[in-house]
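Take a look at the following structure, please.
The other protein chains are all here in position, but one chain of the complex has been omitted.
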Amino acid sequence: MGLKTKAEYIESLKKQKPVIYMYGEKIEDRVNHPLIKPEVEVGGLTYEIAHNPKYQDLATAKSHLTGEVINRFNHIHQNTDDLMKKVRLTRLLARYCICLQRCMGWDALNTLSIITYEIDRKYKTDYYERFVNYLKYVQKEDLFLTCAMTDVKGDRSLRPADQPDKDMYVRIVEKREDGIVVRGAKAHTTAALISHEIIVMPTRAMREKDKDYAVAFAIPVDTPGLKFIARSTVPREMRELDAPFRTKWGVTETLTIFDDVFVPWDRVFMCGEWEFAGLAAELFASYHRFSYCGCKAGAGDALMGTAALLAEYNGVEHADHIQSKLTDMACTAEIIYACGLAAAVRGRPMGPGTYVPDVTYSNIGKYVSGTHIYEEFLRIHDIGGGIICTCPSERDYLNPETKPYIEKYLKGKVGVPTEHRIRAIKLAEDLTVHGFAGWIMVASCHGGGSPEAQKLTIYRTYDWQRRKQIAKVLARIEPWERFPEFEL
Amino acid sequence: MGLKTKAEYIESLKKQKPVIYMYGEKIEDRVNHPLIKPEVEVGGLTYEIAHNPKYQDLATAKSHLTGEVINRFNHIHQNTDDLMKKVRLTRLLARYCICLQRCMGWDALNTLSIITYEIDRKYKTDYYERFVNYLKYVQKEDLFLTCAMTDVKGDRSLRPADQPDKDMYVRIVEKREDGIVVRGAKAHTTAALISHEIIVMPTRAMREKDKDYAVAFAIPVDTPGLKFIARSTVPREMRELDAPFRTKWGVTETLTIFDDVFVPWDRVFMCGEWEFAGLAAELFASYHRFSYCGCKAGAGDALMGTAALLAEYNGVEHADHIQSKLTDMACTAEIIYACGLAAAVRGRPMGPGTYVPDVTYSNIGKYVSGTHIYEEFLRIHDIGGGIICTCPSERDYLNPETKPYIEKYLKGKVGVPTEHRIRAIKLAEDLTVHGFAGWIMVASCHGGGSPEAQKLTIYRTYDWQRRKQIAKVLARIEPWERFPEFEL
Amino acid sequence: MGLKTKAEYIESLKKQKPVIYMYGEKIEDRVNHPLIKPEVEVGGLTYEIAHNPKYQDLATAKSHLTGEVINRFNHIHQNTDDLMKKVRLTRLLARYCICLQRCMGWDALNTLSIITYEIDRKYKTDYYERFVNYLKYVQKEDLFLTCAMTDVKGDRSLRPADQPDKDMYVRIVEKREDGIVVRGAKAHTTAALISHEIIVMPTRAMREKDKDYAVAFAIPVDTPGLKFIARSTVPREMRELDAPFRTKWGVTETLTIFDDVFVPWDRVFMCGEWEFAGLAAELFASYHRFSYCGCKAGAGDALMGTAALLAEYNGVEHADHIQSKLTDMACTAEIIYACGLAAAVRGRPMGPGTYVPDVTYSNIGKYVSGTHIYEEFLRIHDIGGGIICTCPSERDYLNPETKPYIEKYLKGKVGVPTEHRIRAIKLAEDLTVHGFAGWIMVASCHGGGSPEAQKLTIYRTYDWQRRKQIAKVLARIEPWERFPEFEL
Partner (left out) sequence: MGLKTKAEYIESLKKQKPVIYMYGEKIEDRVNHPLIKPEVEVGGLTYEIAHNPKYQDLATAKSHLTGEVINRFNHIHQNTDDLMKKVRLTRLLARYCICLQRCMGWDALNTLSIITYEIDRKYKTDYYERFVNYLKYVQKEDLFLTCAMTDVKGDRSLRPADQPDKDMYVRIVEKREDGIVVRGAKAHTTAALISHEIIVMPTRAMREKDKDYAVAFAIPVDTPGLKFIARSTVPREMRELDAPFRTKWGVTETLTIFDDVFVPWDRVFMCGEWEFAGLAAELFASYHRFSYCGCKAGAGDALMGTAALLAEYNGVEHADHIQSKLTDMACTAEIIYACGLAAAVRGRPMGPGTYVPDVTYSNIGKYVSGTHIYEEFLRIHDIGGGIICTCPSERDYLNPETKPYIEKYLKGKVGVPTEHRIRAIKLAEDLTVHGFAGWIMVASCHGGGSPEAQKLTIYRTYDWQRRKQIAKVLARIEPWERFPEFEL
């Protein structure tokens, strides 16, 4: 109760029957499908670690509602220490699976705790109570949640209500006594296939005329009318040596269709309160960008470890320029993580006391991760060599006609087994050459919003007035006495 | 005679039976194999264009040996205009196939024209005559050549003769009356599968004790003992919409095995003259880095065109930051090309009058292309959006159950058919997400040598003395009269 | 006649009596004033080199009007070879004086040759004839010209005719029978103090209502009503060791006031033809940005020479990271120059046959120079060490009480006299620490327009349609047959 095992998690997934299409087929068994299984493994890791005695403090928490021990991924941040543990936990896990996927549900829960509270404050509604009841259920059942955020948007120069097709953003098409009916689609929803439930939130600020689009709710993945058109980063026929990473870990993304889906009132957390749509979007963005400060540092550990291992196996680890490039990789990962630590230390409570990480540092950390992953790829390729892309496949390594040649000619530093070198090369290939590589780049760039979105947020929330005042004092436009104080 | 058609080229490939392994299988029909066919298309393009009236001046040349019209890819550069046409031709073709693959043979021929001439000058040998005879044959038969350059190298801290396994660099194991026998392996040979012959050259400078490794020659791809373990950038099951690029164009790389291969004397162009190995490596590098100044600018055209098209289809092409990022892409491509033009204008004759592009500009152009491709990927992803990686596959688009959803929800700017938008997205995916994306990155980085190799070449060949003298004059350490003149 | 000596140039400057204010004083003797003399030296260099037999081909030309030998700085570019010589000449001179200052007049003359021709074509006016007569005079007298371009602009969000103060752009306030009267001010005019005449041109595109601002003309610097408020990069009290560069070479900038200045008709080259103001501004920008492709490469030679000399004197020139950073400096200078060479090779005739460099490459070269000078400063400081900024002054070196300490403690590599090391340090200080350093940075950044102006020009003039068409062909949105051809 409260802490499922990995096996229980997988078993519970089997009980739901979501509608999933992928590569032209309808998928019946999501748990054992070869393109989804590696992602189920990632989901499982978040359950497994909670039972690992070494990580109990990090991976579990005490529910502020019930006092029960729960999986930290369903916990509401109560203080800066909780924030600190979040970046630490995401970094730890991402070292192994690159993307841990359960952060989205976590970020959505924390956002909803504030939004529902604030709407109630203005409108005397009971959203917060609904949310608390839902949260207790989630914590007790130890559910895996994801969040569908980004609408498909149609013509990007038009806002929701102005689109020729009114369904370009998810909207309320009917309000009934027992709940609401919603229609629309969300793009690139990560981890829906391995989730129990999906939280839906508005993707942007709304105007009054957009109020049908100001809607937030949570539903099980097998709710009628909900359909997932999925794609995977896992190739069909890869074996272990060719894809040491992807044979174990994976990610899926879905186009999530809401084909007139009914949502009962106790699962509705915003319904027309358009003034709060922007805050919901911003808060989720802050939380999720903060998550990147941990996971992208962890992914950086894996990437630089791979580069360092290749340098060793190639016998070039003592070259100055190799060490300099490895250090560049370390700097990138640690700058991202430093932003995470800073965002945690400077976190502040909102709404019912939920802690929110500092918006500037969360955004900078995400911005650096999204724009520097490309440079990290450059470093790995530069350090590891062209063989990352030209090494023959496992099948040729196992083919007795060709194995002796590969064994002889692809050996590196004396004492390193050829197979080890090939495994390290294949890891680099797996992470930086194929479809998963593309996913790492694009997800780093656009996950949690585009780099431009982060720059805009930083600009808009930064205290320019005080900084201009410093300049005025220094230029003697204003007297010294007007020493502007502000947040350090 | 002298200008094969594409059909004749393909027909001629069929007559050879090289030993090819790929993904665990022995490949019998290289022309029609689904993983090689797209590369045959690229080879065919270099024949096709020579028959296109619009491009005759660019794609053909008059042989300086026979006066016959030949395919320019087998031409020895006679002046700076020939160099200029080389960068123009490579840019033109790379716009469509990204990597045109026939430049390696071209670069190797030009290198051999100088090296054989210079060895003869020192040793009164007859390599140049052999080379000229070979070249006439190549030009007359309009052969597609590639070049195998990079040895597998074993322990990179040891030079050829010092390796525990003596075969880590290709070497002469026997000299016979009728020729030589060679053993070893070359890594990442591009285009071997679609070539008629392969030119082999030393990959680095040698010492006297390495003289068995100072060897250059040319042999047909079906020479006994020659074996190719190949890999491809074309995935097995991609359909057209999912892979608009790769269903038409492709690249293969091979680990090329020389299993005691016999080479007759008239095909041997260096045999133990170790002092010339370094020059051969450097000249080939200069030529090949120069080729990158054209082809990577052409690849840049395709990449920025894709980004601009996505911006239009998404309806964001008028945003300032989009235009700024597109301009960054233009700058990168044009800096690379400007280095190509500068290298051509500053080209100089060597040996028998063969023109060599300027070493500084060739190296800078290649260096920029190899280190900036990653930034170009960032720009495409940033401009095009996360959908580049999360868009459902063609099979879902064609599945009547899911097509209506995709058609409805993935439309963009009013007036643009959803299919066009999806095609543009899939092109971006094809170029920047999957295996071909990895190949573009790694080949840009390491093709023609690593970025570090280019920096070293630039440093070593640059005139630092004269620049220090300028500083001495300005610092009054030396008098004004010692006005250092040098190459502008 | 046609080629003044340096002495004749200086003598001729004395004959004019322009109104100059600087640092609160009115300057009477511009030739011998300690803050202007170093700039006169720069002017003199452009005359001196024309008499140097080694550089006659580069520094002089044959007038296309008269066939006389003239200083190349007053020549109209007749072909791509003239363009090539321009980048070579500017690089050569800038190696010694950093900014050669005579390019502005040169660029303005070439611009006017086209603009006057084109206005005449439309309006049957006689501007071109006036211009040709003026040019003959300039060539015969070997005048030093500068160009005043940038208006003071007032509120930058308002266009000329919309400004509350109508004089924020230079304008025609009266048309008389014998000429026009102009009023306004131009900001940061370089080299006015050492010029014979000043050419004035519109700084931007105009609308019909701005037509009083569409004006171009040339006047002697001592024309009544013309006033210069100047500043200098030369400090007052620097001695030679402290300022090895600036004691010899310098630059001034002026705020140039047109206090109801009369211009006779034969010196008026545009007068209300507002449709041509934009073209004039763009052409001048292209020419001037092209000039930067030469001079900033030359400045780069001086900067990297200084860095290399310091590395030698400090005994660290063999460190890998030092060589790597020096190579970065070489790459920056050569990329700028490669853009210059490419712009020259791709130059095309306009108007009466005047050659214009390629707009894309001119702009990219300038853009790189303006944004990378800061990195060059980083490299020099990084390589040379903190002593560049903390070394005691010459006065302490000459003070017998302190000299022995400095002589003992500031020695570097064995065998290098302490004074040489100090001189090299002081050169670096002079170029990168004081006011001239600031000028180098700002002039690189904003000279010829801001980096943003260059990006806009590149974006607007680049052929995006053809590049999108490549993408359409690759994505199968358009058929292969529509093979878009375009300028290579």
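Note that the chains are named A, B and C in the order they appear, and that numbering of residues resets to 1 at the start of each chain.
Please note the rule applied: a residue touches a chain if its C-beta (ideal position, glycine included) is under 8 Å from a C-beta of that chain, and two chains touch if they have at least 3 such contacts.
This one's a predicted model, so the numbers in the text were calculated from it and none came from an experiment.
*Asks:* Which positions on subunit B touch the chain that was left off?
*Replies:* 320-321, 324
*Asks:* For subunit C, which residues reach the chain that was dropped from this view?
*Replies:* That gives, for subunit C, the contact residues 21-26, 150, 152, 154-157, 164-165, 167-168, 184-185, 187-188, 227, 229-231, 235-237, 253, 255, 257, 259, 314-316, 321, 371, 374-375, 377-378, 381-382, 385-393, 395-396, 398-399, 401-402, 405-406, 408-414, 429, 432-435, 437-439, 441-443, 445-447, 450-452.
*Asks:* Write the list of subunit A residues that the hidden chain touches.
*Replies:* Touching the missing chain: residues 54, 84, 88, 91-92, 95-96, 240, 244-245, 301-302, 304-306, 308-309, 312, 323-324, 326-327, 330-331, 334-335, 337-339, 341-342, 345-346, 360-361, 364-365, 367-368, 420, 423-424, 426-427, 455, 458-459, 462, 464, 466-477, 483, 485, 488.
Note that only the chains that are shown with their structure count from here on.
*Asks:* Could you please state the distance in Å, as a whole number, between where the Cα atoms of subunit A are centred and where those of subunit C are centred?
*Replies:* Distance between chain centres: 51 Å.
*Asks:* Which integer distance in Å separates the CA centroid of subunit A from that of subunit B?
*Replies:* Going by mean C-alpha positions, subunit A sits 38 Å from subunit B.
*Asks:* Do you know which subunit A residues sit against two or more other chains?
*Replies:* 321
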